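Here the structure comes first, spelled out in structure tokens, and everything after it is commentary.
With one protein chain removed, the remaining protein chains of the complex are shown where they sit.
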Amino acid sequence: MSVFDGLKFRRVSSPIHNLDPRIKFLYVCSIFVIAIIFWELLPLIALFLVQIPLVLLARVQREWIRSLRGAAFLAAIIFSTNVFFRFLYAGYMLTVQDIEYASAMTLRFVVLIESFSIFFLTTSPDHLGLALEQSHIPYEFCFAFTTAVRFVPVLAEEAQTIMDAQKARGLELEKGNFLKRIRNYIPILIPLIISAIRRSLELAEAMESRAWGAIEKRTNLYVLKIMRTDFLLILISIIILIVGVYIRFYVALPSFSDFLSFLKDVYP
Amino acid sequence: MAVIEAKDVTYMYPNASKPAVQQISLKIEKGEFVILTGPSGCGKTTLCKCFNGLIPHFYQGQLEGEIQVVGLDVADHPIHELALHVGLVFQNPENQLFALSVEKDVAFGLENLGVPREEMQKKVNWALETAGIYNLRERAPHELSGGQQQRVAIASIIAMRPEIMVLDEPTSFLDPLGAQKIFEVISELNKSLGMTVILVEHRLDLAARYANHVVVMDKGKVVLDGDPRAVLGSQKARLLGVGIPKATRLYQILKEKNWFNASEVPVTTKEMVKLLREVLKS
Partner (left out) sequence: MIEVSDVCFTYPTGVDALKGISLTIKEGEFIAIMGQNGAGKTTLIKHFNGLLKPTKGDILVDGTNTRDVSIAKLARKVGFVFQNPDNQLFCETVEEEVAFALKNFGFKETTLKKRVTWALNLLGLTEYRKTSPFMLSGGERKRVALASVLAWNPKFLVMDEPTIGQDHEQKEKLRQFIVQLNTQGKTVVVVTHDVEFVAECTPRVILMADGKIVADGVGEKVLSNIERLTEASIVPPQVTQIFMGLTDFGLPTDVIDLYEAREILLKKLSEK
């Protein structure tokens, strides 16, 4: 699942990693808004390119490219679906505008993946949990979130161990028709679920034993402070919003077909 | 003054057919290092959970008799209040760690108590150093070995500076080297901080040397309670199937053949060697 690789946190020290997650989220939102209001190719290309310096600054190029590769499949589907329906709608004809439109839709999707990817690659789960806490989301939810993330690798390993244990008793997961194959997973799911229940009981005991619920207002070892670099990102996000909205309402955008006719004029 | 005092404690889990512990009476003095042992199912874990209030508050059920911990009646005080005085370390290291970094986990109890940040940082650093894991403070719990995880659990308890630390088979999942490290940490806490330690253990060959008070339970009752040498060297302990250290066993079977008349029962190999050397020299 290489598209998921692009969403997993990578521990590296970079200025982007150190930014406040709430500000990063604001940035992602502004990219989202601008991506939505345009269906022309040019601004979307600009939006795509604008984010690349951030990726390089965060030093997460490799994972980021992997996420794009993973998204390529979905992108291809979006492109072909758009082309197909335009083709039908226009009475079995295809124009340059159609291709341009389909490309724009695909690019919009890619831009969104790109910005989300940057967000998740540079924000550690505990930073994210902290951001949730400081955004006044009730502590119970933040705790549930970080604990869930904490146990994902544990559960994954346990699932593997359970599979090994059952394979060692002759269970063959690959055998049988579709229905049988689904049933083959019962000996894996049941121990996993029971273990999860047992685990939550033990966790609850441990939490209680460490004064959970002692007072209403919990304090926190870490605190997120908005720093100068964060203001820079806020500025960038606001600029993107303003420029985008302005262009949308006041600037006529050249389309790709315009560009082609321009070329025809220059090079007959 | 007794730091824990139990009087005729009987407890039955809800939906159970018989009590898990019956008529337990015991006294634990401040600064003692107590080993609580006995066959599986004898009620050791249940008793531990009575010390910090999980029983009766978390488990509900019927608690009869009285347990006083640092003068507080367990039934009358909520768990989060008792947590200031009694810390409990559980068997499975993985299921006691919630946070995504060691440091945050150690701070968990302090955060719950609303300790201000600066004071918290100091206490966390102290706890990390004392447990010997300061260099691991930014690691994720999943990356750590079982022994390291247990030390994180211990650190997170001692950060709250309780007077008493209860550990329920903390080394079950660890290899002997890991177990040894844990015992050394606990022993150090007992000696230098005067923390009262109650350790539930089967591996007496490794742990017996640290104790100055041994309690043996069987079928929900306390059957032996006292000096480690007297308890571990007794016939009763052996019949109960307690894992008596081999050094002590060797002493016992040699005594059967009329060696060692009025000497101190050894609980460690060092003591046994010393004893044998004396006998062989004479």
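General observations
Residue numbering begins at 1 within each chain, and the chains themselves are lettered A and B in the order written.
We adopt the following convention: contacts are C-beta pairs under 8 Å (C-beta built on N, C-alpha and C of every residue); 3 or more make two chains touch, one makes a residue touch a chain.
Keep in mind it's a predicted model, so treat the numbers as computed, not measured.
Shown chains touched by the undisplayed chain in the intact complex: A, B.
Looking at B:G53, B:G146 or B:G220, the residue that reaches the missing chain in the full complex is B:G146.
Across A:D164, A:E216 or A:D265, the single residue that touches the chain missing here is A:D164. For the chain missing from the display, the contacting residue among B:A16, B:A230 or B:V273 is B:V273, taking the whole complex into account. With the whole complex as reference, residues 38-41, 91, 145-146, 169, 172-178, 202, 205, 241-247, 249-250, 253-254, 257, 259, 269-270, 272-273, 276-277, 279-280 of subunit B touch the missing chain.
In the full complex, subunit A contacts the hidden chain through residues 158, 161-162, 164-172, 186-187, 190-191, 194-195, 198.
Here, only the chains that are shown with their structure count from here on.
Separation between the centroids of subunit A and subunit B, computed from CA atoms only, is 46 Å. Residues 124-126, 129, 143, 146-147, 149-150, 153-154, 199, 202-215, 217-223 of subunit A are the ones that touch subunit B when the two sit in their complex.
On the side of subunit B, the complex with subunit A involves touching residues 49, 52, 54, 57-58, 79-81, 83-84, 87-88, 90, 92, 94-101, 103-104, 107-117, 120-121, 124, 140-142, 153, 156-157, 160.
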